[in-house]
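Every protein chain except one is present and positioned as in the full complex.
Per-chain residue numbering starts at 1, and chain names A and B are given in the order in which the chains are listed.
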Amino acid sequence: MIEIKNLTVQFGGVRPIDELSVCLDDAIVGLIGPNGAGKTTLLNVLSGFVAPIRGTVCVDGKDVTHVAPHLRAAMGLRRTFQTDQIADDLTLWENVLAIADHAGIGSQRERADEVARAIEHVGLTRRIHRRGYALSTEERRLAEIAKALIGKPRLVMLDEPGAGMSTSESKHLESVLKGIPAYFGAQLFLIDHDVELIAACCSQAMVLDFGKLLAVGATAAVLEQPDVRRAFLGTYDDVLRAAS
Amino acid sequence: MEQILPFLVVGVSVGAIYALASVGLVVLYRASGVVNFAMGALGGLAAMLCWQVIDLDYDDWIGWVAGIGAATLLSWAYGRFIAPSLTHQDRIVRALATLGFALMIMGVAQWYWGDEPRRLVLPTDSGGFDFDGHRLISYTRLVALFLTLALTLSMGLLLSKTPLGLRMRALQSDRNLSALLGVRIKRVDTWAWTIAGLFAGIAGLFLGNIVRLNPIVLTFLVIPSLAAAVVGRLTSLTATVLGGIAIGVVEALSALFPDISRYGSAAAFVVAILAILWHQRAGIGLSRDNSHLE
Partner (left out) sequence: MARDRDKPDTPPGTPLQRMFPIWIVLAIAIVIGPALLSAYWLNSFTTMACLTIVASTVALLYGQLGMVSLAQFALCGVGGWVCLRLVHGFALPFEVCVLVGAAAAGLVGLFVGLPALRMRGLYLALLTLMVAAAFQVVVNVIGFPDGGDGFTGKVIAGQRKLIDRPWLATSDAAYFRYTMVWLAGALSLIEWQRATMPGRAWALIRKSEAAALAAGVSVVRYKAWAFAFGGVLAGLAGGLLAGLNGQLDDTGFPTSQSILAFALTVVGGGYHWLGAVFAGLLMRALPALLNDHGVDGNLANAFYGFALLVSLIQGRKGIAGQLADFYKFVRVSRIVEGTLTWGLVAVVLGFVFRITGWNTFGGAFFITLVALLFRLAVPGVCWMLLGFFGKGVQDWAEEKEASLSLPLVTWMEAKGMVPDHRLIKHSLNWLFIGLFVALVAWGIFDVDYVAALVNVELAMTSIVLLKIVLYPGVLPLRDWIDKRFPKPHAAYR
C-alpha cells in the first residue's frame, strides 16, 4: 500500500507535483497522465531520487520520504527507468545476478534460484546466456522487470514498460505484469501511456495532470470520467477555440 | 603587511592570467561541453612562435599576432574538423581527445624548440610602479591584469547580451533541443573554440613572459586554469576568475614560508580539492537524463 500525503515537489520555479494526497492499496495500480504531468517525478520521489519540499510518502506503513535511494532496494522498493539499463557486456543471467548479489540473499544456490525464477516469470529463460547488446528491445524491457523482481520486493514501480512494444509483445507483458502480485507478493505500480494496458492490468488507476490529482479509483470508472478524457484528448470546445 | 604586498601583487597578476585561460575554458565548456586540456599547449605554442618571430628580427607586434593567431587558428581547426566527429560521445571522451591534441602540440613544439633557456620579452617589462624602493608591479603584469578583467567582462556581456551568447547558453542548456530549434550548432561551437584559442594564445604569451618560456612547462600550466575552472564549477565566470586569482595568491604566498615554498606549484591541487569538497556539501542529486549523479 502506498500512502501519499500533501506531497509537493519544486524545481526552481516549476512545481511538477503540487499538494498530492492519495492512497493506493490495490494489487496493481496504474498512473496515467499527459506528458509533463509529473508521472516520472512521482516515481523519482517514490524511489528516493527527488526530495519533496513538503509532504510524506509511506509504503506499507513505513515512512520512506527521506530514505536514500540505495537503501530503498533493501526495503523492497524496486523501480525501472524509461530507458533500459541493461549492461551491454554482461549476459542476461549476469545482469539479473548482479541485482541478486546485493539483495541480501544468503547462498549462491539461493541466488541462482531467485534469478532463474525471475527470468522464468518474464519468459526469457532461453536467452539467459545472451549478451546485453544482442537482446532485442522487448527482451531488454522484460529483463529490466526481472531485475525488479529479485529479493522479495514489496513495491515494484515500472516506468513505461510497454513503450515501443507491438501488440503481441504487449499481450505477453500483460500476463507478466498480472502475475507479479500473485507470484512475488509485491504491489505493482505502473506508469504507461498505453491506456489499454492499464485498463487490462490495473484494478485501480490514478490520473495526474500538471502535478495535481485529477482522478483516482477503479480503472474503468476513472477512464470514463469527462475530466480525464478532456485532459488526454481535449474536447470539441478546445478544438473550436483553437480554430478561431 | 609590506612584506606580503609584493607577493600578493605577483600572486594576483599571475592568478589573473590563469583566470584568463580559465575563462576561455569555461566559455568553451559551457557552449560545447568539452573541457579543453590543450589550452596550455596552445598558449605554449603561441609563446614559442612569438619568440621565434621576434628572434628572426621581425617587429614585436608581428610576433604577437603570429603567436596568438596560430593558437586561435589551431583551436578553430580542431573545433571545425575534429570535434564534430566526437559530438555523439560523452564529455569525458571529448575532453580526453583534447588531451591527445595537447600531447601532439606539446610534442612538436618541444621537438622543434627544445629545452634551451629563452626569454620572451615584452616592451612593457621595463616599466612599472615602484613601492618602497623596489619594483612592485611591472607594466606587463598590470596589462595582464587589466586584460583579464576586460576580457572576462566582455565574455560575460557576450554571453548575456548578444545573440551568439544566447545561442551558446541554449546549447549548454540542451544541445539536441537547440539543434531542433534551428541553432546552428557547428557555427556556435566553432566560435566557442575560436574564442578559447584566442584566450589561450593571449594567456600563453603572458605566461611565457612571466613564468617560463618552455613548451612543456607552459602546456602544464593548464592545470591551475583547470583548477580555477573547478572552483567556478565549470560554469560561473566570476567564481572562475576569483579561483584563478586565489590560486595565484596561494602559490605566491607559499614563498613566504620556507618549509612549503618549494611545493608552491601544488597550490592548484589544494585549491581544487577544497573547491570540490565545498561544492559537494549541498548533496548529490540525479542528472536530468537520470543517467548519472551530479
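In this section, a contact is a pair of C-beta atoms (placed from the backbone, for glycine too) under 8 Å apart; a residue touches a chain by one contact, two chains touch by 3 or more.
Because the structure is a prediction, the values reported are computed rather than measured.
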item	value
Touch with the omitted chain, as defined above, among A:Met1, A:Ala27, A:Cys58 or A:Leu90	A:Leu90
Residue of A:His102, A:Lys152 or A:Lys171 touching the missing chain in the full complex	A:His102
Per the touch definition above, residue among A:Val14, A:Ala134 or A:Ala220 touching the missing chain	A:Ala134
Residues belonging to chain B that touch the chain removed from view	35, 37, 81-82, 85-86, 89-93, 95-97, 99-108, 110-111, 216, 220, 223, 226-227, 230, 234, 262-263, 265-266, 268-269, 272-273, 276-277, 279-280, 284, 286, 290-294
Positions on chain A where the hidden chain makes contact	47, 49, 69-74, 78-79, 81, 85-91, 93-95, 97-99, 101-103, 127-131, 134, 136, 147, 151
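As a convention for this text, only the chains that are shown with their structure count from here on.
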item	value
Centre distance in Å when chain A and chain B are each reduced to the mean of their C-alpha atoms	47
